[in-house]
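Please read the structure below before turning to the comments.
All protein chains but one are shown at their positions in the complex.
Let's look at chain A:
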Amino acid sequence: MANSAQADTVPAGGPSADGGGIPLAELAARHNLSVSGARPKLPAYIRQLWQRRHFIVAFANAKTRASYATARLGQVWQILTPLMNAAIYYLVFGLMLKSDKGVDNYVAFLVTGMFIFTFTQSAVLAGTRSISDQLPLIRALHFPRACLPISFTIVQLQQLMISMVVLCAIVLGTGEPLTANWLLLLPALLLQFMFNVGLSMIVARIGAEITDMKQLMPFLLRTWLYVSGVFYSIAHFAKDAPDWVRWILEANPAAVYIELARDALVESHAHVPMHTWALAVGWAFVVGVGGFLFFWQAEEKYGRG
């Protein structure tokens, strides 16, 4: 603001006529005014975002609490929902569709896959709505909009923590031993979280620009679920397929994170090769950083219209 004080010693703007005869654009430049609604530069944007870190966490906490406050059973649903999901998938894919799946411990295999996929799926669904459902807030207050998709992914992370307790109990119940390998779950989930944040920022921008996305998303996610090897083993299912088909199926980020979690929890599951970890890191960084840049590029447009 030092500049505006300096500029004041020049003609002083003239108290009578607006702008005192100086062209308005020049007057604005002289007083260091910025064009309204322009997108902040990337470093400034990151700084603003960091400054709002408490907002991001507090918003996530409040949303988690509010989503259960309206239901009678309250927080119990947080445990009941994943349990009921697991039961249904076991009924359909474990008991009714008996087939050779090439899997030893099918219950642990299925439940792990389901919970890990649900983490990404719900992050994408929440991300799609994160801008379009928060328009009153966006129009009321100014803050970097990336707070919202990040915050909603943290809500899903909190949800996942509770699901993980249930998941571990189920896996132990199927007779899996508790080994040091389980610790690998932490880095795997961390990478998946990074991937989810980036992906939810991508769908947040798309959802904000194209309202039809909300209707299409469940359909896209179901397709993704079917190709991600949640109900079947990709290695077993695609053993006769050409190499490139198997390669694509295995490089699918959802399949990558699911495989890592199974490797950590299920002892009979074949150990994942090193390149799966490389893929997990790669997806996390490419989608995490790329999604952030993609979201930032439309920052000035959110809430318009």
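Keep this in mind: contacts are C-beta pairs under 8 Å (C-beta built on N, C-alpha and C of every residue); 3 or more make two chains touch, one makes a residue touch a chain; residues count from 1.
By definition in this document, contacts and distances are computed from a predicted model.
Undergrad: One chain isn't displayed here; going by UniProt, is it "Ferredoxin", "ABC transporter ATP-binding protein", "Sarcosine oxidase subunit delta" or "Acetyl-coenzyme A carboxylase carboxyl transferase subunit alpha"?
TA: Missing chain, UniProt protein name: "ABC transporter ATP-binding protein".
Undergrad: So which of A:Ala86, A:Cys147 or A:Ala208 would be touching the chain we can't see?
TA: Considering all chains, including the one not shown, the answer is A:Cys147.
Undergrad: Tell me which residue among A:Ala66, A:Met96 or A:Leu183 touches the hidden chain in the full complex.
TA: A:Ala66
Undergrad: Which candidate, A:Leu42, A:Ala58, A:Val76 or A:Ala278, sits in contact with the chain we can't see?
TA: A:Ala58
Undergrad: List the residues of chain A that touch the chain left out of this view.
TA: Residues of chain A in touch with the missing chain: 1-2, 4-5, 8, 13, 15, 18-19, 24-25, 27-28, 31-38, 48, 51-52, 54-55, 58-59, 62, 66-67, 69-70, 136-137, 139-143, 147, 210-213, 215-216, 218-219, 300, 303-305.
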